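Missing here is one protein chain; the remaining ones are kept as they sit in the complex.
Going in written order, the chains are labelled A and B, and every chain counts its residues from 1.
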Amino acid sequence: MTDATAATGAPAQARRPFASLLTLDEHTKRRNATEARFKAYGLAAVLAGLFFLVVLFVSIISNGIPAFTRMVVELDFTLTQAQFDEAESQLLKTGAYQGYFVEGFDKALEERGVEVEYDAAVLDRLIGKVGGIMREFYAANPDKIGEEVVFELPTSSRVDGYFNGRLKREDVSDSRFLEASDLDLADELYEAGIIKSDFNWTFITGADSGVDNPGGAGIGASVVGSFFMMIVVLALSLPIGVATSIYLEEFAPKNWFTDLIEVNISNLAAVPSIVFGILGLAVFIQFAGLPQSAPLVGGLVLTLMTLPTIIISTRASLKAVPPSIRDAALGVGASKMQSVFHHVLPLAMPGILTGTIIGLAQALGETAPLLLIGMVGFVARGYPDSFLTGFTEANSAMPAQIYTWAARADASFYEKAWGGIIVLLLFLMTMNIIAIILRRRFERRW
Amino acid sequence: MKTMLTEADNTVATVPAAGPRDTKIKARKVQVYYGDTHAIKDVDVDLEDKAVTAFIGPSGCGKSTFLRCLNRMNDTIDVARVEGEITIDDEDIYDKKVDPVQLRAKVGMVFQKPNPFPKSIYDNVAYGPRIHGLAKSKADLDVIVEKSLRRGAIWDEVKDRLTAPGTGLSGGQQQRLCIARAVATEPEVLLMDEPCSALDPIATAKVEELIDELRESYTIVIVTHSMQQAARVSQRTAMFHLGELVEFGDTKEIFTNPTEKRTQDYITGRFG
Partner (left out) sequence: MVPTSHTVTAFDEDMKFLAHKIAEMGGLAERMVESSIRALIKSDIPLAQKVITDDLVLDEAQATLDDKVVQIIAQRQPVASDLREVFSTIRIASDLERIGDLAKNIAKRVVAISERGHSVNLVRGIDHIGDLALAQLKEVLDAFGSRSVTRINMVRDRDDEIDAMYTSLFRELLTYMMEDPRNITTCTHLLFCAKNIERIGDHATNIAESVYYIVTGEHLSAFRPKEDKTHKIVVDQPDA
């Protein structure tokens, strides 16, 4: 019966001619070819992306690495009490120390069997006036007088550049900064081990130096500036952003007003950062009278910029929590707020944290608005006195510092800028890794 | 001979009824609007205490919507508007003085998809009693959790792993955990929105058996797409179509001799 039904029920249809499954028909071949082509395009795109990434990394690292090293003149030196007293009694105290240094330098050359002709001026050009450095040292550490002290004195930026390849011998034109013959001495000293390469701690810990002293420039102060800004951004944007999102997503009635707010938040995320900068300048500095160049103001401006990002990502992760969880909570008689805080928010947490960290990372790399509120690089002249003043004292931030360096005339600042980029990237990478770890840690199945 | 048979039928009919049952939930002229859509039209129904009432009807007929009126879950949908009168124990649940949260403690709900919280089995069940302050101490809570899990007919399967996540159970176990979670708050009414639609036949049978046991203590309303399930578990059946209550009566009657042609066509698989 059933068979009969099936037989009569099936409409009479012309059967396809027999085709073996072992041979591909034209249509299938074309389809497969299209698919293969598409895959090839995709792979090519990925490879192109990878290529550019590699180029970027190689150039950043090769350009930036020299910023982390510097050439120093290493010299054993012993200052006797008599010499100290004598120098301190003279009118040109640093000049006296300079004299001692030249003596010590001669001695070191002799010990290592280096025979080069030079005059004091060459030394000035190679390592600058070291008398001041020595005097400061002995004034600060009087107990070291009479003992042998190893001095590591940074060479001038040109010598630095010569050794790390930035400066070619044939490009050197004699000037008051460097003469071509000086490089012979430098080479000799290098071979004798008096000039050698060293890790540039100053770059990590130092503050911005003057335009004429690239060797003394460091990014440390700007890192601190950025750090204070991030504290402000995190402390303001996370609670405000999350609270806003929860309200809009879970509690707000759906009407034209909330729609308007929503549209505006989305649009705000696309507003160029410089607009926020000028807003910060007008509102926080000119109107509210907050100190210029302060990380507090920078943080406020970046908070404005980060908020849309955090709100959008938080709302997305709240939306991603399945409604069944909300239903379950409401179903057992939880209030709206209990359902949100006991169930929805914990599930949305990984997304919220990731969004926040991505937002912070964006803020960390932001330059334009900072320039407008005066957080330019050369402001970072030192560390804040205390934690609290760290918010209000004029400082710079990493990207602004990098921008300032890149804009300077002296070519050795250029490599500082690249070095700064490496530091910045390290921070961003760390933050992203933290985001990934948090995501893994908090992620739960439902 | 014939007379004898009819008499036998009558005796069978009176067994599940066990005397007249009280009306627990009364709905009069209930209307539900979703924005401009008139989702429920003029529904009048009396749901009996200690009995299972099944809501059947084709998709989009409003049976789930009506179910969600009974514990005001529709409140969470902004555009939904409920008119008419629904009373539980003669108290209007849409009265301004009624807090829906308090209502939902009294009217528990089990959903279509098993939706345990991503927490431990223990915490899943303990959550309701905790937020309603039903347990004075940890020991009290332990007692409630065990009792609820027993009521949910899942105690034996989970008693050794109460700290394991509820989401790690099988679908049927999850659904029984959700039922245990619902009964933990000591509700009087249990609403079930297609509780077996995501379960395999064995798990379905277990849940149906459980529903039959729970009938002794609760007023149970179940929405189901499976006519057979409605026939198996319920004493009364309400048939919805296009937002109207087409027919409401004894399940036996509906499945052997429905009065309305729409019911007849729907349950025999002729809806078109």
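Throughout what follows, contacts are C-beta pairs under 8 Å (C-beta built on N, C-alpha and C of every residue); 3 or more make two chains touch, one makes a residue touch a chain.
Keep in mind that what you see is a predicted model, and the values were worked out from it rather than measured.
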In the whole complex, of B:Thr37, B:Gln102, B:Thr163 or B:Gln228, the residue touching the missing chain would be B:Gln228
Out of B:Phe66, B:Phe117 or B:Phe255, only one touches the absent chain, namely B:Phe255
For chain B, residues touching the missing partner are 2-3, 6, 227-228, 231, 254-258, 263-265, 267-272
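To be clear about the criterion, only the chains that are shown with their structure count from here on.
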Separation of the C-alpha centres, chain A versus chain B, in whole Å, is 59
Chain A residues touching chain B in their complex are 253-254, 322, 324-336, 338, 342-343, 347, 444-446
Chain B residues touching chain A in their complex are 71, 73, 76, 78-79, 101-102, 104-105, 108-111, 113, 115-118, 127-128, 131-132, 165, 167, 178, 181-182, 184-185
